[in-house]
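Here the complex is missing one protein chain, while the rest keep their positions.
Note that the chains are named A, B and C in the order they appear, and that numbering of residues resets to 1 at the start of each chain.
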Amino acid sequence: MISVQTSDFELEAEYTSLRNHAGDAGAIVMFTGLVREICTAQSDNPGDLDKTERLFLEHYPGMTEKQLEKIAREASERWPLLAVRIIHRVGELFPGDQIVLVATASSHRQAAFESANFIMDFLKSRAPFWKKQTSSAESRWIESRISDVDSLKRWRE
Amino acid sequence: MISVQTSDFELEAEYTSLRNHAGDAGAIVMFTGLVREICTAQSDNPGDLDKTERLFLEHYPGMTEKQLEKIAREASERWPLLAVRIIHRVGELFPGDQIVLVATASSHRQAAFESANFIMDFLKSRAPFWKKQTSSAESRWIESRISDVDSLKRWRE
Amino acid sequence: MITILYFASIREHMGKAKETVELTENITTVEALIRHLSETNSAFNQLCQSANSPLISVNQVFAEPSSPIVFGDEVGFFPSMTGG
Partner (left out) sequence: MITILYFASIREHMGKAKETVELTENITTVEALIRHLSETNSAFNQLCQSANSPLISVNQVFAEPSSPIVFGDEVGFFPSMTGG
């Protein structure tokens, strides 16, 4: 259900596995995050940006898995989910590479959409991953965006 | 970008094509709708239900494609999308079969999530498709749910 | 002459998927067409009296009772949609 890995993943294999495990699901949402060449996450000023040549993803082994399990568990408590899958890659990545997969299956469409969105919001700012971006000009750690922290607030009741 | 077809579709092929056409996308959302054995769409009273043996999907050839194009165009006007793909199957389907795929690609996560959800809401009640469910007991046309019509209202500004 | 298409439960109720109707000079709107069909076809009349009145398209675009009808139009009558 939860994987943190350097290797790439195959969407079709994950989808097939989810369909097989999700019983009588009516809705499957798969979110894939890709490395962008133009990465606005580091700054809100587009004039600042130069092209990403590669990205290095560091994480906190052990704690990462615990946080992902916790996020998946929280989503399953809030929505009637039949299956949840989270894959987050670490290590060196290049523009166009897959970074993250969040997939949810439910009887109901809204539950699948909302829970996948919820998990992504929490992944962005509650799981111990850090991105270092290397461009032609420099290497630097990407700073978290205020908008990502704000996104979390939507889910507080 | 828009397909109405009796044949099944391969998620991986659609995903690969979307990635190839979406330039520097950071987010891809793929929604798949599956035929459920227990279909609550026909009634809100779970006591009423018996198991779906098969589903027949009728549509209005010509008008369907026009409506899907319109829905995709509206989504592209509301959100900064890099690619949109809609596949809707028609004809005879069985529990577990794929009915519909809505996939969107964007630089930004929220745009991909919201636009896919928006397209699904419009597909449910603004595209000329009709479902006839056959169970062991009978064959009947599924009636549209008030909740599907209500979902549309979210997108009015 | 115009073409009329019936879909799903309405197709079954009407017992046909398609028919053609001659346009007389007083049939200039969807509303007038519905009145004409109700008067000449009891199955159609029944349909209009039911709680769920049909949705209407003219040339594959959603239409209103006041929408104009002209020679060659394709008019669709169908129940509320259940795609997705």
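Note that in this section a contact is a pair of C-beta atoms (placed from the backbone, for glycine too) under 8 Å apart; a residue touches a chain by one contact, two chains touch by 3 or more.
Please read all numbers here as calculations on a predicted model, not as lab measurements.
Participant: What are the shown chains in contact with the chain that isn't displayed?
Facilitator: Missing chain, whole complex, touching shown chains: A.
Participant: Taking the full complex into account, find the residue in A:L11, A:I28, A:L81 or A:I99 that is in contact with the omitted chain.
Facilitator: A:I99
Participant: Residues on chain A that touch the omitted chain in the whole complex?
Facilitator: Contacting residues on chain A, toward the hidden partner: 33, 41, 58-60, 62-63, 66, 88, 99-100, 120, 123-132, 141-144, 148.
To be clear about the criterion, only the chains that are shown with their structure count from here on.
Participant: Would you kindly tell me how far, in whole Å, the mean C-alpha position of chain C lies from that of chain B?
Facilitator: Going by mean C-alpha positions, chain B sits 26 Å from chain C.
Participant: Between chain A and chain B, what's the gap in Å when you average each chain's C-alpha atoms?
Facilitator: For chain A versus chain B, the centre distance works out to 24 Å.
Participant: On chain C, where are the residues touching two or more other chains?
Facilitator: 84
Participant: Hey, what residues on chain A touch two or more of the other chains?
Facilitator: Answer for chain A, listing residues that touch two or more other chains: 109.
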